[in-house]
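Sharing a structure, written as structure tokens. Questions coming.
With one protein chain removed, the remaining protein chains of the complex are shown where they sit.
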Amino acid sequence: MREFLEGSQAVAKAVSLCRPGVIAAYPITPQTHIPEELSKMVAEGILDSQFVNVESEHSAASLVLGAVASGVRAYTATSSQGLLLMAEVLFNIAGLRLPVILTCANRAISSPINIWNDQQDSVSLRDSGWIQFYVENIQEAVDFHFIAYRLAEDKNVMLPAMVCMDGYILTHGLEVVDIPTQEEVDKFLPKYQPPYKLDVENPLTLGVLADSEYYMETRFAIQKTHQEVLKILPSIVVEFKNIFGRNYSDGLIECYKTEDAEKVIVAMGSVCGTIKEVVDALRKRGKKVGLLKIITYRPFPRNKIYEVLKDVPKVAVLDRALSLGAEAPLYSEIKSIFFGKKRTPKLMRSFIGGLGGRDITLDSIETIFKKLSLKEKEEEFIDLKQELLKEKL
Amino acid sequence: MFGPLFAKPLSSKNNKTGSWRTTKKPKFLQTNCIACRMCVLICPEGCIEGEQKNTYHCDYDYCKGCGLCAEICPKQDIVMIEET
Partner (left out) sequence: MERKVLFASGHTACAGCGQAIAARLVVETAGPNTIIANATGCLEVFSTKYPESSWGVPWIHSLFENAGAVASGIERALKYKGREDIQVIAQAGDGGTADIGLQALSGMWERGHNILSICYDNEAYMNTGIQRSGLTPLDSDTTTTPSGKEFFGNPTHKKPVPEIALAHGIPYVATASVGFPQDLQRKVKKALSIKGPKYIQIHVPCPLGWRHEPHLTYKVARLAVETGLYPLIEYENGVLTNVRKIPGLAVEEYLKLQARFRHLLNNPQELKKIQEIANYNIKKYNLLAQEE
């Protein structure tokens, strides 16, 4: 059914349709409307779920860990500081191979404290073993929650997944979205039936101490599973299309007018909507430009990206995060795909923008395309205010 | 899929900690025992068993020789002897 909804409301409805048995979350701007909506649904009897008001994000993640370990589907959501506070629990959940689903309303990291959007929070947890999706708009946010549960709970996956949506831009933005029916979702997402759980009929010990004789293989196994996800996700996305009618190609990337492009921007998240508009405008003026949108950041779909970019002469990678002291994360990973390859872009530039909620405008994107003609290859922060940097203490 | 590491219940029985003992081990005299079961309660290894009076004994495969059973027995019916 098509409804005009705030992003958070839409996500809450999507999560509710997934029938989570346990929900635990701690409020943090800009995620707050999601748990608020869910608690309203529980209070009204619309959603049969144990909604727990925990006393911190660390406990929110720990609580859903306990619930999923007990064989019950669970959900949590957070942003920024909250995601970092639960960081050790997130690694723990991945190591325990529990399919917890989390929504990250992407927000900048303190200090200075900033409640507006960028992707530093979830990008900084790319090593955690979690599957990571970055959605462009509210419809994608809705759809990828269904996909996330289905993928994570697959017996050959059993890994947690986070759906990353730009804070405020998507959480508080309003869009017309299609919310599926419970019947459709039930057809796509079966009951959670874990291969292992805390069960008095079959008393296993989970979370053991593994010394150097045993630890490494567990990490190798997760690495291998991420490789499998690159194959499993596309087939799930096809199933999704058959039931819900929306096509996400392979669910890993989206190519927007890249086939004959001379310049492509690679990006993740809501900025892709802006980039598509600029691409359309420039194409009308005869410029051969395109956008490569990364939807699945972990596992990193390097082969798919290679196929798209190998013959594109000029590539700009737009990171809405950074790795302080080194190259920007997405840029670095894209660049490394081409090491040792014969076919590779001639020019690849790193652009960092939108940090702390600074708008990335249509002009900003156009400027990036223009700057792909220049000779400099250094990393560039777009829309940086030089006058602020000149201020003395 | 190689899942998370989980251990089977009670599998620690594979680890025979009786090899830890160095000098002493308990001898259950089974003479004046009143079946109070204090030795059963206090053993950190949980390796003492018994039903009626004078039937209590320990599993030397696991006994670490701590001596708590001998200390606690109200009838001094458990003594620590030299490990042979």
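Order of writing sets the labels: A and B. Residues in every chain begin at 1.
In this text, contacts are C-beta pairs under 8 Å (C-beta built on N, C-alpha and C of every residue); 3 or more make two chains touch, one makes a residue touch a chain.
Keep in mind it's a predicted model, so treat the numbers as computed, not measured.
The residue from A:A69, A:L252 or A:I305 that touches the chain not shown here is A:A69.
Residue positions on chain B in contact with the hidden chain: 5, 7-17, 20, 37-38, 40-47, 49, 51, 59, 61-62, 64-68, 70-72, 80, in rising order.
For chain A, the residues in touch with the chain missing from this view are 21-22, 24, 48-50, 52-56, 58-60, 62-72, 74, 88-89, 92, 96, 197-200, 202-211, 214.
Basically, only the chains that are shown with their structure count from here on.
Taking the mean of the C-alpha atoms as each chain's centre, chain A and chain B sit 55 Å apart. Those residues of chain A whose C-beta lies close enough to touch chain B in the complex are 95-98, 155-158, 195-196, 203-206, 208, 210, 214, 217-218, 221, 224-225. In the complex of the two chains, the chain B residues touching chain A come out as 1-9.
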